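Of the protein chains in this complex, one is absent; all others appear in place.
Going in written order, the chains are labelled A and B, and every chain counts its residues from 1.
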């Protein structure tokens, strides 16, 4: 019935990723929020790689990333790690704003990525 | 000309829902913002049901929901009602952050949902 939608890592509250048509939707926060910003961004980018691998995509196929930071002063660390991580020529559209997040979390990313085209 | 895009509840400023391809985009705030958080979340989830019904979809077909709360302390009430509302096995990707909202409003949701596949 709903086989046109594929959900990965489904809990009562959210799914780790939702695939529909040619697109995947997912949200990431650092698995370990006790770390400072550098550790959280590093974890988060690793988690995105894992998630993308799991759905047969990769970091060259990000379409849009919305970044929520609890402190825009952490943007320089974010950008340093982000710039090194994004494959040249494949940067997504990106928004970055400051909001509150659940205790401990310093950064959250909302991601839209392209699945591999079915041939 | 633009018949590939269907707009529902169009005003000068926004549409209640916009349908394109296999996907619907809509934003919800409680119709009555004088209510406390429990009343606003209850309304909002009801409104999502109505909106989804109107476009021939339902709550098993949510892809991504971004939640903006004016106070993350309202997250426990949100989660209690949300967890009971989401059909098991069909949770969307979900982000939840704290932002300011227009006076009275305690919660706003940005929703991407799948339309029924055309057969």
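Keep this in mind: contacts are C-beta pairs under 8 Å (C-beta built on N, C-alpha and C of every residue); 3 or more make two chains touch, one makes a residue touch a chain.
Please read these numbers as outputs of a predicted model, since none were measured by experiment.
Within the set B:21, B:36 or B:87, the residue that contacts the chain not displayed is B:21.
The set of chain A residues touching the chain not shown comprises 21-23, 60-61, 63-64, 66, 72, 75, 79, 82-83, 86, 88-99, 112, 114, 117. As for the chain not pictured, it touches chain B at residues 2, 4-5, 7, 10-18, 20-21, 25-27, 66, 68, 99-102, 108, 110, 112.
Convention: only the chains that are shown with their structure count from here on.
Superposing the C-alpha atoms of chain A onto chain B requires a rotation of 120 degrees, rounded to the nearest 5.
Work out the mean CA point of chain A and of chain B, and you get 21 Å between them.
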